[in-house]
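A quick write-up on the structure given underneath.
Just one protein chain is left out here, and the rest sit where they should.
Moving on, here comes subunit A:
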């Protein structure tokens, strides 16, 4: 999406195309490490007494982690001025979806073994599964519209509006984890705090922007700004 809708900022240019490509390859390989470790543990029979639970938890953890990493790109870019981070965001988002597919697939195939009745009952009756399922379903359109062609077809503004649903998905994801834990809320709390910071920064920046708009002369705040949305900031 960056290639088509974002005017290249100077600092994006500052990193050569070659370096960006190398960076992408590196991030791609790093992002496959959690899966690699799971496969290694599987082949070494080192997944513990309850391998299906281990795989379910690991893929779920990494879905949430990649989601938070993806959401950290914009704040990190603003705070550091490393605008090239934006060039990695699509891949990170797609890895979020990749681990979500593995997580969902583990649940359907390994945990329930295609017991669709049990799956439907779970989705309807178990709130933590309901929100987890909703989060997964909502990720699908984001993954489908991640290509440059789709950004062009939707138009920047609609594409951006659609992809803002990722904030809601992240909340659903953390709630999914929060609700399934029996007693020790420490880990879900960590995810919740990180998400709160990432969303809080955005809210704060938006509020700052609003105040700046208000204090600015009316001629500059006549709403035109909203007609040319570039990318979520």
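Brief remarks follow.
To be clear about the criterion, a contact is a pair of C-beta atoms (placed from the backbone, for glycine too) under 8 Å apart; a residue touches a chain by one contact, two chains touch by 3 or more; residues count from 1.
Operating definition for what follows: contacts and distances are computed from a predicted model.
Not every chain of the complex appears here, and the one that does not is recorded in UniProt as "Protein-methionine-sulfoxide reductase catalytic subunit MsrP", selected from "Cytochrome c domain-containing protein", "Fe-S cluster assembly protein SufD", "Protein-methionine-sulfoxide reductase catalytic subunit MsrP" or "ABC transporter permease".
For the chain missing from the display, the contacting residue among A:81, A:127 or A:200 is A:127, taking the whole complex into account. Touch with the hidden chain on the side of subunit A covers residues 48-50, 52-53, 110, 113, 118, 121-122, 125-128, 179-180, 182-184, 186.
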